[in-house]
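To start, the structure under review is shown below, and the notes come after it.
What follows is chain A.
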Amino acid sequence: MAKVRGAVVIDKEKCKGCGLCVDACKFQVLQLSQNVNLKGYTPAFMANAENCTGCTNCATICPDAVITVYRVKENN
Partner candidate 1 sequence: MELEDIIKDENIVFKKTKLLNDKPLSYCPGCGHGTVHRILMETIEELGIDEETIGIAPVGCAVMAYEFMEIDMQEAAHGRAPALATGIKRVYPNKYVFTYQGDGDLAAIGTAETMHCCNRGENILIIFINNGIYGMTGGQMAPTTLEGAKTSTSPYGRDVSTMGYPIRITELIAQLPAVRYVTRQSVHTPAAVRKAKAAIRKAFEYQSEGKQGTCFIEFLSNCNSGWKMTPAQANKWMEENTFKYYVPGDIKDNFKLLKNPIIE
Partner candidate 2 sequence: MINEEIIIAGFGGQGVLSMGKILAYSGLMNGLEVSWMPSYGPEMRGGTANVTVILSEERISSPILTSYDTAIILNQQSLDKFENAVKPGGILIYDPSGISNPPTRHDLNVFSVEATKAANERNMSKIFNMIVLGGYLKVNPVVSLEHIEAGLKKSLPERHHNLIPANIEGLKLGASLIQRENFYKAAC
Partner candidate 3 sequence: MSELRLMKGNEALAEAAIRAGVDAYYGYPITPQSEVMEYLMKANPEKTTGMVVLQAESEVASINMVYGAAGAGKMAMTSSSSPGVSLMQEGISYIAGAELPCVVVNVVRGGPGLGTIQPSQADYFQTVKGGGHGDYKLITLAPASVQEMADFMKLAFDLAFKYRNPAMILSDGAIGQMMEKVELFDPVPRRTDEKVAEQCPWATTGRKRGTQKRVITSLRLVASVQEEFNIKLQNKYKEIQEKEVRSEMLQCDDAEFVIVAYGSSARTSMKAVQIAREHGLKVGLLRPQTLWPFPSKQIETLINNGVKGFLSVEMSAGQMVEDVKLAANGGAKVEHYGRMGGVIASPSDIYEALKKFAK
């Protein structure tokens, strides 16, 4: 059975740390960083990358269009 694996790349300097993606993710993949970026925001990052399915919910809700989503089918 094919398993779907996903990943996101977040432009951390453009992320404003609003946290909407964190809430939108059903698999708790994302969290806000403890560290601030150059603009003083705490950007989101993949805390639990292995849970990501590439569903694009985070990118869909992101107001700043800073998330790129990747998805592959992994054959077991």
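As a selection rule, all candidates are chains of the complex that A comes from, given by their letters.
One rule holds in what follows: contacts are C-beta pairs under 8 Å (C-beta built on N, C-alpha and C of every residue); 3 or more make two chains touch, one makes a residue touch a chain; residues count from 1.
If you're wondering where the values come from, they're calculated on a predicted model, not measured in any experiment.
Every option in 1, 2 or 3 belongs to this complex, yet chain A touches just one of them, candidate 1.
Considering their complex, residues 5-7, 9, 14, 16-20, 23-24, 39, 41, 49, 54, 56-57, 59-72, 74 of chain A touch candidate 1.
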